[in-house]
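The other protein chains are all here in position, but one chain of the complex has been omitted.
Labels A, B and C are assigned to the chains in the order they are written; within every chain, residues are numbered from 1.
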Amino acid sequence: MIGQGFMGRAHSNAFHQVSRFFDIPYDLKMRAICGRDRPRLEAMAAKWGWENTETEWHAIIERKDVDIVDIVTPNYLHAEIAIGAARAGKIVLCEKPLARNLTEATSMVEAAGRGPSLVWFNYRRVPAIALAKSIVAEGRLGQIYHYRASYLQSWGANPSVSGWRFNRENAGSGAVGDLLAHLVDIALLLNGPMSELSAITHTFAPGRQVDDAVLVQARFHNGSIGTFEASRYAIGRQNQNVFEIHGSKGMLRFDLEDLNRLEFFDAQGLPHLQGSANILVTNPEHPYVGHFWPPGHIIGYEHTFIATLADFLTNLDAGQPFHADFADGLEVQRILDAVEKSSEQRSWLPL
Amino acid sequence: MIGQGFMGRAHSNAFHQVSRFFDIPYDLKMRAICGRDRPRLEAMAAKWGWENTETEWHAIIERKDVDIVDIVTPNYLHAEIAIGAARAGKIVLCEKPLARNLTEATSMVEAAGRGPSLVWFNYRRVPAIALAKSIVAEGRLGQIYHYRASYLQSWGANPSVSGWRFNRENAGSGAVGDLLAHLVDIALLLNGPMSELSAITHTFAPGRQVDDAVLVQARFHNGSIGTFEASRYAIGRQNQNVFEIHGSKGMLRFDLEDLNRLEFFDAQGLPHLQGSANILVTNPEHPYVGHFWPPGHIIGYEHTFIATLADFLTNLDAGQPFHADFADGLEVQRILDAVEKSSEQRSWLPL
Amino acid sequence: MIGQGFMGRAHSNAFHQVSRFFDIPYDLKMRAICGRDRPRLEAMAAKWGWENTETEWHAIIERKDVDIVDIVTPNYLHAEIAIGAARAGKIVLCEKPLARNLTEATSMVEAAGRGPSLVWFNYRRVPAIALAKSIVAEGRLGQIYHYRASYLQSWGANPSVSGWRFNRENAGSGAVGDLLAHLVDIALLLNGPMSELSAITHTFAPGRQVDDAVLVQARFHNGSIGTFEASRYAIGRQNQNVFEIHGSKGMLRFDLEDLNRLEFFDAQGLPHLQGSANILVTNPEHPYVGHFWPPGHIIGYEHTFIATLADFLTNLDAGQPFHADFADGLEVQRILDAVEKSSEQRSWLPL
Partner (left out) sequence: MIGQGFMGRAHSNAFHQVSRFFDIPYDLKMRAICGRDRPRLEAMAAKWGWENTETEWHAIIERKDVDIVDIVTPNYLHAEIAIGAARAGKIVLCEKPLARNLTEATSMVEAAGRGPSLVWFNYRRVPAIALAKSIVAEGRLGQIYHYRASYLQSWGANPSVSGWRFNRENAGSGAVGDLLAHLVDIALLLNGPMSELSAITHTFAPGRQVDDAVLVQARFHNGSIGTFEASRYAIGRQNQNVFEIHGSKGMLRFDLEDLNRLEFFDAQGLPHLQGSANILVTNPEHPYVGHFWPPGHIIGYEHTFIATLADFLTNLDAGQPFHADFADGLEVQRILDAVEKSSEQRSWLPL
């Protein structure tokens, strides 16, 4: 693993825990962690059971005892490391957004070739979102009319907050790559490709290099229209990642702050009994849940990384494709790129 | 109408509005209102369109042009007036609780005889509660296991609040007659008769003559067990009248503070889609709603009185029985009486 | 009153009830109602107490005993009647949207001149929205960053639904004039004027002449960015009119399907106790509520018309300006007009 920040903890936990909850066809070893701040690195290695530490990422990809390289660095290092690791024959896992821009993402996909890869769009494995996917796949929403998503946070709503996420060179973008990327990935998963979009990005903090918020209107291939909003200036929300879909046969609504629940309105039911069903997605019938705890015993944020890794390893062993892979990450990047262009040009863009 | 307080306004509104929303087989005339505070009485008569005023209730029941007498006085006058009015050949409508105690209620039922009568248990005509009744009647809950109801208010949570409701002679009881009466009426409607109960009443305000709160445990004839709580000391709640019923096939939940909604959990549905459906009870398919506004346009507290009166008048014309009538009010009173006795004796009592 | 549909009932009720709940400085007489379907008209006049009926609107404005003309016709008649009535010296009240387009609205404002007028943007008098207005005015939200509003219905989500609302000549537009108009009026009230917008309208029903849905992005003068969505194809929602505002000091959220509540997040409070407060807006401290029922006894849709009329008549008597008047209706129309233009031109438009 290369990187040692907050996401490094979440990934370390996933490597650490995946075999406790899932039957994994590999005996994972946490060989080495790489970071530049050595004292923090040593502490983190000790805490999470990494066997070795390195301060240069090249050292990681040169190790013979490493088959998988996981990239959790700031965004500006994703492309360079991923391409290097892929060329060194490693399987590459990479935090989202895949890259700072479309050019980098394209190079990364080329480097990864047809081999297995993973982008950490961990929310795909929220049980409630996996359930949403199957409800859509079963046709229970009918023809889709509206797709609506928002990712609202407030931790950035202070000009004095700093870090690499606010530096354009390091991060590529602000709310676009950090938050909108998640919304777009889930939208593509649940509602298919978009045909055009119009967007604006906005920076509230004086002098900040990246966007604090972004608004998007979109049309999808399936005829539905969509709206997206992501913000780090949404006072009152901490991590509210919501989507709502209206189709001819029903509605779905999800909120990450209540990630163990899914709302489903079945417009096919008896008229006098129709209402939004608040499904507590903690039953053995629900995706992933049987691996965790009994009904009603909720899971947290970290379990989405564990389930992602479990699926990846299981598919790897079975020779099955896994999603989201680098190609999926590129599709998201293509849309983020259009979002930024649309905002600059103040116009609709085809996709 | 005899009485001129807050409930007098709600009843006046019902008389005033019933023919606007329902096709009523009578041409109602608001002949006279009776009260003791003449200036307030005149103002109220003017505001609500009462044709005449009287300051003695006997004057009302002696009027030839009066067929229906509606009693909205403090509780201590219910029995005397109702019996007088019934003997004078009037149809009597009476606020709940029917009486201060079982003795009074029994006399009132005797006086009313087999004629039509009404007790203003208006919550029976909340559309969501009427829907709940039909869900139960359709067998959608299966065998009932649990009945749970609470009526929580906080306006009395201050020793300095005064008025006839806090005087034992005038009110008969506190939360028991004022709040628990509603819970018991709805419980009998939805879950049938009780077989035994154990209760405590409690007064928080020093020196107050009536109970501020009451807790009840009960067994029902249908084998279910129940719990009831009513309080005027429930800080944080204003008028939260909730019931929740668990049966072998599903669950219902209602809250008066959101009276246009009903929660229904259908345990017969597909396991992976089960959840509490939040039904917005504002569709034409729902009871009473077609008389008011289109879907999604909610109604308020006062509409329950209008619907009650509409049903009463319609049934009166058709010669059909109406509920809740005085006999229903007596059944509630029998239970309230047992509640107070159980609290005094600190023991279970059969019903 | 000219018109006899669903809104005619709501207005009739307001005329009928306003003096019951408010001390009105006038003795209102419901002189005449005008409509073309005579049998329905007679029935409606009888039900709601209109003294006379007319089948030609000119007859109304020619009556000497009429001071106020209320227009609740299909949109295409608003301008003609309002201008006629204004020229005849009547005070004119008009349903929203004020007109089919900006040209009509401009003529209407000119005709009304400086005299009193009213557009029935009744949601301004939802107690929770009036409370929101005062929270904003007290500076409790600080600098506004985000304004988000949606009005979601589903009754039109069927190509076979018909009526004047789906005819372009009669209605002017679909969701734009019917639903977005409400959102825009409240946005202007709470967040001030907009500086530019980009929008798309969309029609799902084959062959339908008017829009079924509309998406809008906007910038406001105060530096905030906004997003609006209105739809008649939002399966699962009946009348969900929501706004959410994020400012530097807090957040507000309102939903018309729960119109007695307002959510307020106070970001100035103690950090460990901050959360969205679910305010039950039924206390005497809250706007309008003291005129209706005691705390916790909720009001319904119709009360917003009553409160609107009460304010209008009170201000009329006091010689005070009332809002929303025709000029306010014109401001809304200006934005609706830009929305349609922006959608046609697929571009941002200044306001």
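Methods note: contacts are C-beta pairs under 8 Å (C-beta built on N, C-alpha and C of every residue); 3 or more make two chains touch, one makes a residue touch a chain.
This one's a predicted model, so the numbers in the text were calculated from it and none came from an experiment.
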Displayed chains contacted by the hidden chain, counting the whole assembly: A, B, C
Contact partner of the left-out chain, one of B:Asn101, B:Asn241, B:Asn260 or B:Ser276: B:Ser276
Sole residue of B:Glu229, B:Glu302 or B:Asp337 that reaches the chain not shown, by the stated touch rule: B:Glu229
Omitted-chain contact residue, chosen from B:Gln4, B:Gln17, B:Ser173 or B:Ser198: B:Ser198
Identified contact with the non-displayed chain, of B:Trp57, B:Tyr151, B:Phe265 or B:Phe326: B:Phe265
Residue among B:Ala85, B:Ala213 or B:Ala324 that touches the chain left out of view: B:Ala213
Hidden partner chain, residues of chain A it touches: 6, 10, 12-13, 16-17, 19-20, 47-48, 153, 155, 237-240, 256-260, 280, 282-283, 292-303
Contact set of chain C toward the excluded chain (per top definition): 131, 134-135, 261-264, 266, 271-280, 283, 285-286
Contact footprint on chain B, counting only the chain that is left out: 145-146, 148, 150, 152, 154, 157, 198, 200, 202, 204, 213, 215, 217, 219, 223, 225, 227, 229, 231, 233-237, 246-251, 265, 267, 276, 346-348
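Keep this in mind: only the chains that are shown with their structure count from here on.
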Far-end chain from chain B, centres as C-alpha averages: A
Geometric centre: closest chain by C-alpha means: C
Numbering shared by both copies at the chain C-chain B contact, with half separating same from different: same
Chain A and chain B, separation of their C-alpha mean positions in angstrom: 53
Chain B-chain C separation of Cα centroids, rounded to whole Å: 35
Touching two or more other chains - residue numbers and ranges from chain A: 276
